[in-house]
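Beneath this line is the structure, given in structure tokens, with notes to follow.
Shown here: the complex without one of its protein chains, the others still in place.
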Amino acid sequence: MEITNYVVLAAVLFAIGATTVLLRRNAIVVFMGVELMLNATNLAFVTFARLHGDLTGQVLAFFVMVVAAAEVVVGLAIIVTIFRTRRSASVDDVNLLKG
Amino acid sequence: MNDVIGLAPWLIGFPLIGAAVLLLGGRATDRWGHWLGVLASGAAAVVGFILLFRMIGTPAEERAVDHSLGTWLSAGGLDVDLGLRLDPLSMTFVVLVTFVGTLIHIYSVAYMDHDVDRRRFFAYLNLFVAAMLTLVLADSYLLLFVGWEGVGVASYLLIGFWDTGRPTARENAVAAKKAFVMNRVGDMGLIAAMAILFATVGSVGFADVLPAAGGLSEGTATAVGLCLLLAACGKSAQFPLQAWLGDAMAGPTPVSALIHAATMVTAGVYLMVRSGPILEAAPTAQLVVVVVGAVTLLFGAVVGTAKDDIKKALAASTMSQIGYMMLAAGLGPAGYAFAIFHLLTHGFFKAGLFLGAGAVMHAMGDQTDMRRFGGLSRFLPITWITMGLGWLAILGIPPFSGYWSKDGIIEAAFIPVDGQPWRAWVFGTVAVVGAAITAFYMTRLFFMTFGGRRPRWTENQHPHEGSPLMWWPLVFLGVGSAGLGLVLGIGGTFTTWLEPVVGHAEHHEPVLPVPVIIGATLVLVLLGAALAFRMYAVQLVPEEAPRGSFLTRAARRDLYQDAANETLVVLPAHGIARLVQVGDRDVVDRGWGVLPLAVSWFGAMFRKVQTGYVRSYAAGMAGGVLVIALVAWLVVRLGAGLGGAQ
Amino acid sequence: MTPAGLEISGGETVLFWVVAPLMVLAALGLLFVRRAVHAAMCLVFVMISMAILYIAQEAPFLGVVQVVVYTGAVMMLFLFVLMLVGVDASDSLTETIRGQRWIGLLVGLGLALVLGGVVGRAAFPPGAGLAGGDPAGVANPQALARVLFGDYVLAMEAVGVLLVTAAVGALVLTHRRRLTPKQNQRTVAEARVKALTEGVSLTPLPSPGVYATSNAMDTPALGPDGEQIPQSVSRVLRIRGQERPAPHAGVALVDADAPTGAAAPRRGEEDV
């Protein structure tokens, strides 16, 4: 087996995550898509760390995890706040970014 | 001469100071302002006579003196002094302006007695005298132009003197504006002439330009001559810029006498005579001057026969008489002296006629329609006699003054120029016919006013002579009308007097013997006068104007000059102006408006991309990544391909 | 062509081919399941599988962290929020933005193609493997710790600050500001006295169940005048129609089901 299989797997997972972000309307599921994309990159990092024999990739994956955790905390807090005021978790209900 | 030359600036100074005091002093000077005006004008007259007598006392060749007060304007090669040129020509004018001017000042004290704005009137009169003297005393075209415009603005102010508070106020103001604007049309000519002279000779001073005139190419001289003629036409109400003079009668009558008869309107003739050397270098321009003079001469005379308004009839007469002068000025040295001579005598008799008309109007409660006069000789004897003298003078009956000057012009017109007898015949005939028509309309005016047994007055009119302040000037002018020509004309005194300025005229024989010309003229004049006497003194004059022939109706309407101006100039000009206005709004302004519109249109277009939906934005970003990847790939491929090709 | 320094064992190969398709399937579940809870469960599966792959790829520490942080903390957080929002909240899959579905699918596919293309076209170096580069005997967590607290100590500190900030941020965001003044005993008493004019009784309402014969909760109390007081029965019972009349001779229960009017005070203030 080639080690690149891991990378291909990461790419596929990343694409699925991105598609989730584009297609789903529930903010929480969209968020899960983002998490999936992050995890896919982590897999790539770990694979490349192994490929190059360099631990830095793993370190970076570690940092991604921490940042992702922070991001989840804040993001979910925002979703909760929005849900509390608008009674909806659909991203399409929030179009204040309109130009 | 040089010991009194220092007085010369005071000729202009006295009236200018008078005008300044009266204008700035305001209502505080109301009580004595008119006497200050008379004093200023009188002082100028005294200075004028002192200078005149000193000039007569000096030998002929030393009479022309240039007196400079220092530099006025000096820049880029143009040096103009505040310089005065005193010579027989300008002194003639000085005496005419100050003497007649002072008489009219005195007359006005009484004439304007009841006007609340009498002080302002005298301020303007003084301003006019100062400007007129600047015009004639200037030693350069530029300084002449200062006076030229100065008399224009004084004329504007005086024509529109009654521009508020009267039923005709708006018409008066319009007449004033018309006069100024038409004068300005002429002024363009003077500006252009100065520009050409500066470009060719490098100066606008008489001392530089006139001697150099002979060296100008004929084309340049013609251009300058025609430009000067345009200026003269505007100022002297010559065809085709004559339309303003009739309307200018809206001003008080002393104004008409001083400005629109005796002095300002003759400035064009002065300009022509002063610029004689330039005209002589341009035969074409000379011919045009003669033609303009001849046309105006007949034009004014024809219009004069039909006017019922006494002032407008006199205005038409003025136009016609200036036509004579202009004709003479175009004849070269032979005519110059007679042009100025006629100008001088005309100044006296026409001022007298206008002041007489003023006296009649004063007596008849500002009535100007001659059909409502009649039989006034018994009630206004002094006016009758003095106007009678003026009437005889303008008819050219010997030995009254008009005979000496006008006959000289007619004779000069019959002299062939450059061996072209047709010109002599044409212009001579025109001059003689004009004299006959003049006799007709002046006799008509005189008898419609004074003759007839049955007065045609409106009710409640009790004509009587005005105060001595009014009739003494009439007497002076009447005496001048009667005797001036005899004094100056006999033996060619005046011609000799002007010779140092205008040059000596070689004597040429007219195409007809002189006695024949004189005889024929007199016969035609008497015929014209007799016809008028029969129609307006023997027969009854209807109170309402009859419809009249086509020619009469046309003459009443100034031979449709206003209509022609309206259709030929005003309407097209207004059309162009409308076009420019619409163009500015709809093309220029809106054209610039397109830029911001385009910007906001683009904004509106790209605004639609911003739906506000997060997922759209996310799709945009992801799509952008794809596009970038694609472009990067293409670039790499292309780069590789090129690299491979090399 | 297996790289020299990196041996991929047969076991790992088997593991990969078992786990990877399942992961992809679970990930696709994220796209297609309707209920958010199910999506969350799919994601949990993907993450745990991911941890397994990490461990297989010589990253045992990250594998453990993955389980602890993602499945243990992050996904639990997701589930909590889902509970808060409503577990049964299902997503309608009809698309509201015109063209978004096709654009999304196209872009997703394109992304997969591009990434796959890149992977396919890239020339990878021979695999090195982590064991070869490390000093012998040092386990993965220790090696990682050396790098983390050696080269990246500053980033580590910064990440710590970030976590604290995120925690505070979450607190601030979810904090509900009090819009009305806090109620204390005095204000409650004053409000009651004030409401007296509107026909609200000053004293507590009588409890149900006086003269009870069975379950006292569903029987209205009787007032001093002998009338039944319907309000004394819990509102829920009244709405369900489970109250029963008081056994009082001669007095019929009149219109017990009808609401007692808008002005009628309710028992207790706890409104949902």
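Labels for the chains are A, B and C, by order of writing; each one numbers its residues from 1.
Here is the rule we use: a residue touches a chain if its C-beta (ideal position, glycine included) is under 8 Å from a C-beta of that chain, and two chains touch if they have at least 3 such contacts.
By our rule, contacts and distances are computed from a predicted model.
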The complex's invisible chain, by UniProt name, from "Multisubunit Na+/H+ antiporter, MnhF subunit", "NADH-quinone oxidoreductase subunit M", "Peptide/nickel transport system substrate-binding protein" or "Sarcosine oxidase subunit delta": "NADH-quinone oxidoreductase subunit M"
Shown chains that the omitted chain touches within the full complex: B
Residue touching the undisplayed chain, where the options are B:Tyr111, B:Phe180 or B:Phe299: B:Phe180
Identified contact with the non-displayed chain, of B:Ala169, B:Leu210 or B:Leu287: B:Ala169
Contacting the left-out chain in the complete assembly, out of B:Leu73, B:Val487 or B:Leu597: B:Leu73
Residue of B:Gly18, B:Gly83, B:Gly101 or B:Gly150 in touch with the missing chain, whole complex considered: B:Gly150
Residues of chain B (touch criterion as defined above) contacting the omitted chain: 23, 26, 71-78, 142, 145-150, 153, 156, 160, 163-165, 169-170, 172-174, 176-177, 180-181, 184-185, 187-188, 191-192, 194-196, 198-199, 204, 576-578, 580-581, 584, 588-589, 591-592, 596
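The rule is simple: only the chains that are shown with their structure count from here on.
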Chain centre separation (chain B, chain C; CA means) in Å: 103
Geometric centre distance via CA averages, chain B-chain A, whole Å: 96
Whole-Å gap between the CA centroids of chain A and chain C: 18
Touching two or more other chains - residue numbers and ranges from chain C: 97, 100, 103-104, 107-108, 111
Sequence positions of chain A contacting 2 or more other chains: 18, 22-23, 25, 92
Complex interface listing, chain B residues touching chain A: 606-607, 609-615, 617-619, 622
Residue numbers on chain C that touch chain B, as the complex places them: 97, 100, 103-104, 107-108, 110-111, 114
Chain C - residues contacting chain A, complex: 3, 5-6, 8, 12-13, 16-17, 20, 23-24, 27-28, 30-31, 36, 39-40, 43, 46-47, 50, 53-54, 57-59, 61-62, 65-66, 69-70, 73-74, 77-78, 81-82, 84-85, 89, 91-92, 95-97, 100-101, 103-105, 107-109, 111-112, 115-116, 118-119, 124-125, 127-130, 132-133, 143-144, 147-148, 151-152, 155, 159, 162-163, 165-167, 169-170, 173-174, 176
